[in-house]
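Here is the structure we will look at.
All protein chains but one are shown at their positions in the complex.
Which chain is which? They are A, B and C, in the order written, and residues in each are numbered from 1.
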Amino acid sequence: MDILNFGIKVGIYALMAGTLVLAVGVVTLRNLFHSALCLAATLIGTAALYLVFHAEFLAAVQILLYVGAVVTVIIFAIMLTEHIAERSVAQRNRQSLPALLGILVLIAVTGRILLKTPWAVNPATVGARVTVADLGAALMGTYVFPFELVSVILIAALIGAVIVAKKEKSS
Amino acid sequence: MSETILNEPQTLEINFGPQHPSTHGVFRMRAVLDGETIRGLKLVIGYLHRNHEQIAENLTYPGVFAYTDRLDYLNSMQNNFGYALAAEKLAGITVPERAEYIRVIMAELARIVNHLLLVGFLLNDLGAFFTPCLYAVRERERILDIFEDVSGSRMMCNYFRFGGVKNDLTENQLGEIRKVVSRLPAFLDEFEALLSKNEILCMRCQNVGGLPKDLAVNAGITGPMLRASGINYDIRKTDRYSIYDRFDFKVPLGQKGDVYDRYYVRILEMRESVKIVEQAIAGIPRGEFLNAKTLPLLRNPRLFKPAAGEAYGRIESPKGELGYYLVSDGTPQPWRYHVRAPSLINLTVLEEMCVGQKIADAIVILGSIDIVLGETDR
Amino acid sequence: MTRPQIAKEKNPVFGTGILQGMWVTMKNFIDSYFKKADQGGIFTIQYPEELCRISENSRNFPFLVYDAAPDSPRCTACGICERECPTKCIHVEMAKDTAGKPLRKPAVFEIDYGLCMNCGMCEDVCPFDSIFMDRVYEIAGRDRTKDMLIGKDALLKPNAYFQKIRPKDAADIDARRKAAEAKKAAAARPATPPDAGGTAS
Partner (left out) sequence: MNPAMSFLDSIFVNLKLWTLNLIGHFLPGWAVILASIVISGVVILCLGPVIMMYLTLLERKVVGRMQNRYGPNRVGPWGLLQPIADGIKMFTKEDIVPTNADKVIHLLAPIVIVVPALMVFLVVPFGRDMTAADLSIGVLYFIAVSSVTTLPIFMGSWASRNKYSMIGGMRTAAQMISYEVPMTLAVVPVIMMSQSLSTASIVNAQEGLRWFVFTPWGLAGFVIFFICTVAECNRPPFDLPEAESELVAGFHTEYSGMKFALFYMAEYMNAFTLSAIAVTLFLGGWQGPFLPSWVWFFTKTFALIFAMIWFRATFPRFRVDQLMGIAWKLLLPLTLVNMLVAGLWYFIPGITGWVGAAVILAVSFLGLTALNKPVIPEKRVYLLEN
């Protein structure tokens, strides 16, 4: 079994590394379309990681919403914008150095916090899995108010979109 | 199409053809799109120009017949008919009774062939995967068999002669024609069951590519396209050429002039053609099939020298008014030969019909005009 | 106003037209297994095994007829077909004997099948009943200039062949030729000695 476990571990680390490389690609590639594709691949890699950690529902939702919808919309926008996909976009400006410094500080701080925090483990939840049924019960029970609130906001966005689309048509 | 449309930031210019699956030949459309909507459209024709008129002016009068077949190559019987009428008018040749009946039978069969193919390929343009087209071809095949039996060739019939037709119809052949024609109403019913009420077809065709009456008249549109717009103009009725005044048939008229009306007017015209053929078969007299006086002229085409003058012969071809204009200077060759091709003239309103519609509609509108590039470009 | 008219009614329920169309295709699907070609079954012809019925009038490319032997064809190389051919695909040269005297038969008779448009004009104009339209269509070649240019030897076919493909026309023409020959012989017998007739054909 050791070899199998070892293989699985190697696989997981390779997945993480690949996801990271693709994430770097998102910000460094000069072609917007390539960046968007890298973003999609990064999100799929993340979903695969969720799957590895037995968060199947989250993985499916990640792919469905982020890859299936968000990235598609991004690519749609890129393709609709005239000639932007053929031009290479500048990757640096004057703010890049301060930004890098800021990010380094942020990484240092979060890393320190992560390492210092004693992560308490509840023995009752070890090995327990959150099923879809549990999630559903939680959403419709404990968290029903935020859930409904979100849906109201979404409806408002939807109506807004319809109005925006209509206005353009009449003009 | 103005250049301003081209320069707008949102538009995309796209080129349909000359190599494109549904331009019905080597025909080109430059379309300017805004999203999927057509903002402007320009025709580019002439890719199939074969110098038809000039060739004819270097041939003898009977020699031109074979070339008229190649004008609208789906419909050679009707092309022959128009040319025969023009040349007979020019030379003052009379046509025997029986030959007139044979001519009408063949011309109406050709009309059915043409409309069948048109509807079949229109449905292909709409995206049906060849089924209506093959049903149409199945019936067309039987008519083409008759054409081969009678004239010797399925498509390039070359059947008409000055003063008559090339071969007589035997009783057998008449029986065959009767049999084929009697199948057609039932077939058209099946065809209509497949198409006429299909919601998808209705959605795609109704209120698409409408052609207003006044534009149709001003642009010189003729044929089923004009009648779909609601104008009662059929040369078979107005000119009463040949012996069309002896048959009882109606002219179906549409009201909106959209693609659906054009489609349905043609279905109805096929039904009327069936009636004409049936009446002609019932009434065909005995007698000669070719004016005996013209036979020597056909054996020796150089003797066919009409007196100097001009003549215009026109017929109601399935696509519209097909006219032949001949000027003779007394030599065996026509001094001027001109074809008024309905495909070309009906095509001129394409832009007016397409602007504001979707790309898919442009293809369907083009299909509903019924062009054959052999005739458009000549 | 009661002018005759045809009305296309709306469908009672959205979707009925679609179902009706599906029924038509399904009916054809079933018929294709159980019905014959002319009753709605499969109508295609399985080409190399089955061939299309060819009618007697059918025409595609011209050929030449000879009566007795290929070196004495009906053709007299008069060149009328060459002149009247709309596409100018025929090329004829008259044969000459060693003295240079024309022989009234072709030395070269070529038809470019790649150019020919099967109109049948040559058949119409030939005064010697020599050129007719054939019905052979399996003549594909690899080279447009070489394989499609058909020479005299390939064009010449016996009258028996013509009688086979177009029995009715052949019978008419043979009768006409026989009558003409008999008439000519009758006219020629009293005037000229019997040995003069041989050179003409």
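The rule is short, and it goes like this: a residue touches a chain if its C-beta (ideal position, glycine included) is under 8 Å from a C-beta of that chain, and two chains touch if they have at least 3 such contacts.
Every value quoted in this text rests on a predicted model; they were computed, and no experiment measured them.
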In the full complex, displayed partners of the excluded chain: A, B, C
Residue, one of B:88, B:149, B:261 or B:316, that touches the chain absent here: B:261
Missing-chain contact among B:199, B:288 or B:351 belongs to B:199
Residue, one of B:71, B:225, B:253 or B:297, that touches the chain absent here: B:253
Can you name the residues of chain A that touch the chain not displayed here? 1-4, 33-34, 37, 40, 44, 56-57, 59-61, 63-64, 67-69, 71-72, 75-76, 79-80, 85, 131-133
Chain not shown, touching residues in chain C: 3-11, 13-15, 17-18, 21-22, 24-26, 28-29, 31-33, 40-44, 46
Note that chain B touches the absent chain at residues 12, 14-15, 20-22, 33, 36, 123-131, 134-135, 138, 194, 197-204, 206-207, 232, 237, 250-256, 260-261, 264-265, 268, 358-361, 363
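Rule of thumb we're sticking to: only the chains that are shown with their structure count from here on.
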Per the C-alpha centroid definition, the whole-Å distance linking chain A and chain C comes out as 75
Just give me the whole-number Å value for how far the CA centre of chain B lies from that of chain C. 27
Of chain B, residues touching chain C in the complex: 55, 59-60, 62-67, 69-70, 131, 135, 138, 141, 145, 148-153, 156, 158, 167, 190, 193-202, 250, 252, 264, 268, 298-302
Residues of chain C defined as touching chain B within the complex: 4, 6, 8, 11, 14-18, 20-21, 23-25, 28, 43, 53-60, 84, 86, 117-121, 124-125, 127, 133
